[in-house]
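A single protein chain has been removed from this complex, and every other one stays in its place.
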Amino acid sequence: MAPLVTFLSDYGLEDDFVGVCHGVIARLAPEARVIDVTHGIPRHDVRTGALVLRRALPYFPAGVHLAVVDPEVGGERRAVALRTAEEDRILVGPDNGLLAPAAEHFGGAVEAVDIAASPLKLERPAYTFHGRDLFAPVAAHLAGGATLAEAGAPVEVRALRTLALPRAQLRDGVLVAHAIGFDRFGNVALDVEPEELRASGLAVGHRVRVNDQDAQYVHTFVDVPPGELLLYEDAYCALALAVNRGSAAGHLGIDLDAEIRIRPA
Amino acid sequence: MAPLVTFLSDYGLEDDFVGVCHGVIARLAPEARVIDVTHGIPRHDVRTGALVLRRALPYFPAGVHLAVVDPEVGGERRAVALRTAEEDRILVGPDNGLLAPAAEHFGGAVEAVDIAASPLKLERPAYTFHGRDLFAPVAAHLAGGATLAEAGAPVEVRALRTLALPRAQLRDGVLVAHAIGFDRFGNVALDVEPEELRASGLAVGHRVRVNDQDAQYVHTFVDVPPGELLLYEDAYCALALAVNRGSAAGHLGIDLDAEIRIRPA
Partner (left out) sequence: MAPLVTFLSDYGLEDDFVGVCHGVIARLAPEARVIDVTHGIPRHDVRTGALVLRRALPYFPAGVHLAVVDPEVGGERRAVALRTAEEDRILVGPDNGLLAPAAEHFGGAVEAVDIAASPLKLERPAYTFHGRDLFAPVAAHLAGGATLAEAGAPVEVRALRTLALPRAQLRDGVLVAHAIGFDRFGNVALDVEPEELRASGLAVGHRVRVNDQDAQYVHTFVDVPPGELLLYEDAYCALALAVNRGSAAGHLGIDLDAEIRIRPA
């Protein structure tokens, strides 16, 4: 089977940045297959990139997973390649937390190297296009069979940057969650994964209290009247809040990371 | 030759929806090649998706053709896979009319299965992301060699949903057509395919009457003065109306599906 490289970034598709990275990989690992996860991560939004990478990668075969959302490019942040405990996935990108939730999902990193001075990078790299000159070439060589040891200098895995994310928990029968993302409709993504949800005992059909508001836990928007608050599981089976034909963020008056307390009504 | 999956949807490219479907297909049919037709269909616009699919597929090799524009996801609509009479093409998607014009173009469906409860779908599917959890996995398995019978329960092909589309016809020397789409410039797509056009006897260079307006049948916009109405064949060799540097829709004062009567001047 052809080796696989997946590619996520905040480059967008208007410019040639993504295409050129594909070109570099095709030069260095002509037998590799490259699949784009998305290049629509909001510019420099490491946290959104990290959350999208974590939820998307389990749907991809194991391979070399290149990810570039890199506001500190040209600065002090480390550049890394790492191997996960489970499934032997290789993640390549800036060491700014972007790779951390995905790595953790696969049991954490068991080996990591600093690739800033990698012998595998392109000659005469530009100051600010590490995607093309550093990350893509290293990912290509790793897909072509290079080892992590050939790609860079060892780094203690405990020294890798993590991402400070809120964490839902059950407290006295109340599920204490957090607003970890908003979409353009005002729907609110919560930090409640399927496991935590099952532990909470909440289930579709229940009436619940969300902070000091009434809401229903339903399958989808149209199961409640317009203007009413609902709890539902989103496309990644994580818990989310919405208002049918309205904005849950506005309805609840909340900002990013706000605490959301959910309990049976 | 690698089996082919084509993929059309209204998912857009800002999110990871398209990428994740590619990932699912790569897991289940690693040898398949996936080509995106477009993911820019306006959200939930089944009719536009159906028309684009019909005109685009003849340019693609026969394969498994995955299409997802699915406003009723989570509701009652059937999910299907079907095989066409000509070229043995396999179409996979919601049974809401999206696949119907393309299937008809290839001689109609000769076999169809309901895949809602397919044994080939992902475990624990989400309520609203059938592209990832149902349609992409079924398409992947079919590309990998599974039969329709393995993908679902037989459905009478005559029970499949069709799409109510107007249909141009010649009536007493008048070509009675309909406005089946507008682009953002006010150009009007008509339901006149190349065959009907040839039967009408109209040809480039003719002066014509369109409803009660004068127009010229020309090759392209610049063949008439600014402000004048023109008939031309669009990129898919279907008849279309435009006003050079203006809006034909506004000029004629018409809405979607309006009748357009065309006769020699």
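By written order: A and B. Residues from 1 in each chain.
Everything below uses one rule, namely that a contact is a pair of C-beta atoms (placed from the backbone, for glycine too) under 8 Å apart; a residue touches a chain by one contact, two chains touch by 3 or more.
Here the structure is a predicted model, which is why all the values come from computation and not from measurement.
**Q** Could you tell me which of A:47, A:132, A:178 or A:251 touches the chain that is not displayed?
**A** A:132
**Q** Per the definition of touch given earlier, which of A:14, A:156 or A:255 contacts the omitted chain?
**A** Looking across A:14, A:156 or A:255, the contact with the absent chain belongs to A:14.
**Q** Which chain A residues would touch the chain omitted from the figure, given the whole complex?
**A** Residue positions of chain A that touch the missing chain: 13-20, 22-24, 26-27, 30-31, 74, 124, 126-129, 132.
**Q** What residue numbers in chain B mark contact with the hidden partner chain?
**A** So the residues of chain B touching the missing chain come out as 1, 4, 6, 8, 13, 33, 35-40, 52, 55-57, 59-61, 219-220, 232-237.
Criterion: only the chains that are shown with their structure count from here on.
**Q** Please report how many Å separate the Cα centroid of chain A from that of chain B, as a whole number.
**A** One centre to the other, that is 34 Å.
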